[in-house]
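All protein chains of the complex are present and in place, except for one that has been dropped.
Let's turn to subunit A:
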């Protein structure tokens, strides 16, 4: 009996066998794509097209809710069968499934997923949880990535972690494409009262970047993929916003690390565009390519996570306020413990400097005697799946999973009670 793990993100699906290593995880786009010439493509076929302008996406997951199983099934079939992905999963009755789901999924949709998993595919068993829920079980790895690291703190250093154990108190920040979730976990179980959502995710940041570039430089309102590429390559979180603004204004060498030149696709030498580094500049003589010079856009777009009011969105709190709000729902005695175990996952955390900035900001607002530690793995987007594969080795997993037999006996409502949220 082997276990399959599907981290069903709204932007990317991370899929793989639990027993295989981290390297074997496959990522594929969770979307159907329509190109400018109205061809329909599925998922990873996006990489085969040359003209990335005017590409439109249809995503099965809208605002974190898995709305369209029609589309999702096509993508899952592609993931299981296609040679592009290379998984070759064709029998399901002998497989266990661990599936991730956004917190607070609408009950009806959650039950729909159960039904498709058991009745259409016929998996042997299912365990469903928000992806953040797996993180405490990867305690061994978490301890390695915390900053400030456990060694430097000295006295409070934890003794070696046993395998198979989980951290009792854990705060997971899952910043993905759709939204940013703050998930406190106590004793390996999600503390639902404290789960908070910040409606700002990768899509919003791209929107901000798109507007700023369109207003200041070229009109890129239709270039979804290009904007995404620019964001991935060039955005970072500034450690001190005012300092960074000053650097942009200053003349001389200071400016260099904040201004970047991005070569736009000319469909001759490049179809995706790339960042023009000084080495590349020396190598190639500048040709007739269009170059986009990025200044404060690079750190203003990510700054909206901390200060949504800078783009005139006044009804949302920033990430720091959301975290504090979430912490305040917990019993007082737990708060310092949970603050010492923060892990950041999700594709947004790929941005450089995010964890350091958040650490600085939290230190300001939290009491001085509390020790704050934040861990950001080197692979934030697939780290959740990695934790799930650690979780699949534990005994707890065997206890909580629901088999097809259980499902047939008790029905979807009972399954939903087991996996759903309870306030």
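One rule holds for everything that comes next: a contact is a pair of C-beta atoms (placed from the backbone, for glycine too) under 8 Å apart; a residue touches a chain by one contact, two chains touch by 3 or more; residues count from 1.
Note that in this section contacts and distances are computed from a predicted model.
**Student:** Among "Cyclin-Q", "HIT-type domain-containing protein", "Replication factor C subunit 4" or "Phosphatidylinositol glycan anchor biosynthesis class U protein", find the name that the UniProt record gives to the complex chain excluded from display.
**Tutor:** Per the UniProt record, the undisplayed chain of the complex is "HIT-type domain-containing protein".
**Student:** Of the residues A:41, A:186, A:239 or A:400, I need the one that contacts the missing chain.
**Tutor:** Final answer for the missing-chain contact: A:41.
**Student:** One chain isn't shown here. Among A:242, A:288 or A:378, which residue touches it?
**Tutor:** A:242
**Student:** If the hidden chain were put back, which of A:239, A:275, A:324 or A:359 would touch it?
**Tutor:** Missing-chain contact among the listed residues: A:324.
**Student:** Residues on subunit A that touch the omitted chain in the whole complex?
**Tutor:** Residues 32, 34, 40-42, 45, 56-58, 62-63, 65, 67-71, 73-74, 78, 81-84, 88, 90-93, 103-104, 106-109, 112, 115-116, 118-122, 195-199, 203-204, 206-208, 210-212, 214-215, 221-222, 224, 241-242, 245, 249, 296-297, 300, 303, 306-307, 309-318, 320-322, 324-326, 361, 365, 423 of subunit A touch the chain that is not shown.
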